[in-house]
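The full complex has more chains than appear here; those shown keep their coordinates.
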Amino acid sequence: MNEVNEIENMFDELWPILRSITGDGVRKTHDILSRIVPLTRYEIPSGTKVLDWTIPPEWVVREAYVINPDGRRILDIAENNLHLLNYSIPFQQTVSREELDQHLYSIPDKANAIPYVISYYNPTWGFCISHKERMQLPDGDYTVIIDTDHIQGSLTLSEFVLPGETQQEVFFHTYTCHPSLAHNELSGPLAAIFLARRLSQLPNRRLTYRFVFTPETIGAIAYLAMRGEELRQNMIAGYVITCVGDNGPLTYKYSRDGNTLADRVAEYVFDQLENGRVSYRPFDPYGSDQRQYCSQGYRLPVGSIMRTPYGEYPEYHTSLDNKNIMDFEAMAKTIDVYSKVVNTLELNRTYKNTKPYGEPQLGKIKEIYYNTDTMHASDITLAAKWEIHFCDGEHDLLDIANMSRLDIDLLYKVAERLASAGLFEHCD
Amino acid sequence: MNEVNEIENMFDELWPILRSITGDGVRKTHDILSRIVPLTRYEIPSGTKVLDWTIPPEWVVREAYVINPDGRRILDIAENNLHLLNYSIPFQQTVSREELDQHLYSIPDKANAIPYVISYYNPTWGFCISHKERMQLPDGDYTVIIDTDHIQGSLTLSEFVLPGETQQEVFFHTYTCHPSLAHNELSGPLAAIFLARRLSQLPNRRLTYRFVFTPETIGAIAYLAMRGEELRQNMIAGYVITCVGDNGPLTYKYSRDGNTLADRVAEYVFDQLENGRVSYRPFDPYGSDQRQYCSQGYRLPVGSIMRTPYGEYPEYHTSLDNKNIMDFEAMAKTIDVYSKVVNTLELNRTYKNTKPYGEPQLGKIKEIYYNTDTMHASDITLAAKWEIHFCDGEHDLLDIANMSRLDIDLLYKVAERLASAGLFEHCD
């Protein structure tokens, strides 16, 4: 079975699970992901202080639906788990249509969409409904059954670390807290887990790779409380993997500082793409978990490579963000892009030319200098010349790739030859 | 009576006065302006050393005209005070047309305009005349009557200071030394005095405001000799108010350094204008008194918000720069723009987020976080997020307004709430 099919099958398996920021739905999701690479799970007890926040009670959902005046079940989470207001308190009572209506959420101009609504920190009950259905609710008595609980449980997060030759670390974060949503939920953990598998199969890794699966916001906060200092010491580049399910243009959202290694590598990889339909967003403090990692105290180099970004497509945060808008082939290509990011980071060494006075005599170094027959300098010679001039311990190979328009693969190969010949020293 | 009418009436009253860099015309002008807000007047005696300059003798003008060969009075300052070369020495003698002509100033390609010509530091006599009239002067004897004097007097300058909570100071300079000129003279002191009244009526002021009325060049030099050190210590932004009488596009001329608070605020206010017909000029060392305040030794953050700039309109420095080209409604709008500058400066605080690790839990802060019903983050939440990320003691609210495209009014309101909630500290 090829990777694209594997991804699609796992999507189908994860789709119906009712996820939230805590609870068994999350655990089941992480169990399934662990089949691809073995995740290490952490459970943070409810009530634990994490930075400025507190881990909330765990949400338990048994059933939730409404019996309408005709005695028919409607708004049943068994049918679509978006129907229940996420983190709804329990409620069992017969109410009038008017009273019920005060607890309904719909979007008038997206009449067929059930919205995704949460109320994690403000205790209330409610249902999400398509506006069309809401408009047709007859008068009469409605029996509301919301059998939920908020218990002293825990918040679940998982980690997967691939150690490399150095402690310098590349970081990938994704979130697993939205219920049945596709592009803006399942695409993230799916791309992350299959990327992790690809990296685990590399014959060698210079850098260490870390993948993290948490609920959004509170999960990133909890993770930073646990690992923030370590990340600050070791992370050289990081990415939030989200919104990678459709076939929109590849989009890069910058890290807070806008010129970090994460940003420079993303730009380089985007520039190399044959079909240049790419797009950029400056950093802003909305959306996803970049903003936790990029917060003032940490200011980590975390960007995000996406397809169509959150909030920029009509199905966002509704029941229409489902398999219909997914493109699993495109998703595999996005994973390719992340793989190229990794490859670029692996090759992006910094060197120092130990013979900086004039050009060294390259003719003395086998396989570097051009031979008479071709009458032209080879790419290898060109690369060597750029490196001899700019490998000064300050410029990394990415800088030199940008100024020379030569591939980092070639630059790396040539720089290593020059290092073997004793001409270059490694500086990282 | 509304402000526009008040301005126009005062314009009419100030118009006929013969002003120069010294003299009773200046004093009378300052007396009239003092009716709006009370100016504090300083008289600097002739001969006083001020920086590299010396206060010149005071110019006294009693009458000046010529009797033509037909015995008719021409070039009479009673008719138009531009006729007399400003600072002309006394002269009473009958001369031929040829000799008279050597003392006449006119502009051939503006045949109907009487030019405005000065000779402050080079003692000579002369008359300014329309080129048309000059061409028609018949041969014959002309009796020249210039009854002037250069006496040991003083140079007049006035100040109006509105103290605020802090000594940090916003500075406005205008000049009162041109005789009957409109856009390039009276518009400046008129806009300044009515702006001063508006600011004096504000319920509270964080910043101190200083208005200065002096003759151009020598007055600014004299003022710097008196207050330069104080300005250097306290001024956070300053503006020269000149050429604000017509309805040309709003124009900003930058301070010497081009990126001072004065410049940043002007850009912000211009960006906010609904009708975006604005224009920018880089700093240059010509024209008006910016260049004294921006001189190397002081390098004060002084720009200039104008309408059509000096030198860029055909009536400039001639008798055609008169009430015909004035637009008092537009002038009130320019005062509005200066008021917005003041408002922006008042709100432009700098804060430091005291919980920089991850985003703080905004849900705990009343009236900041979004509620479930709207399903969207409010502008207040957006503002809070930008501030949490970028209020680091380095970025002021203007920086954050520029990066977020949010209004400084909103940013200030939200930052103050975050400060009240103990999350932010003031840094200024």
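For the reader, a short list of remarks on this structure follows.
Residue numbering begins at 1 within each chain, and the chains themselves are lettered A and B in the order written.
The rule is short, and it goes like this: a residue touches a chain if its C-beta (ideal position, glycine included) is under 8 Å from a C-beta of that chain, and two chains touch if they have at least 3 such contacts.
Since this is a predicted model, take the numbers as computed values, not measurements.
Whole-complex copy count, one sequence throughout, 2 copies displayed: 3.
What we mean here is this: only the chains that are shown with their structure count from here on.
The distance from the centre of chain A to the centre of chain B, with each centre set as the mean of the Cα atoms, comes to 55 Å.
Considering their complex, residues 353, 355-361, 363, 371-373, 375, 377, 382, 385-386, 388-389, 392, 404 of chain B touch chain A. Chain A meets chain B in the complex at residues 51-54, 85, 105, 107, 115, 117-119, 121-122, 124, 126, 217, 220-221, 224-225, 228, 256, 284-286, 291-292, 294-298, 317.
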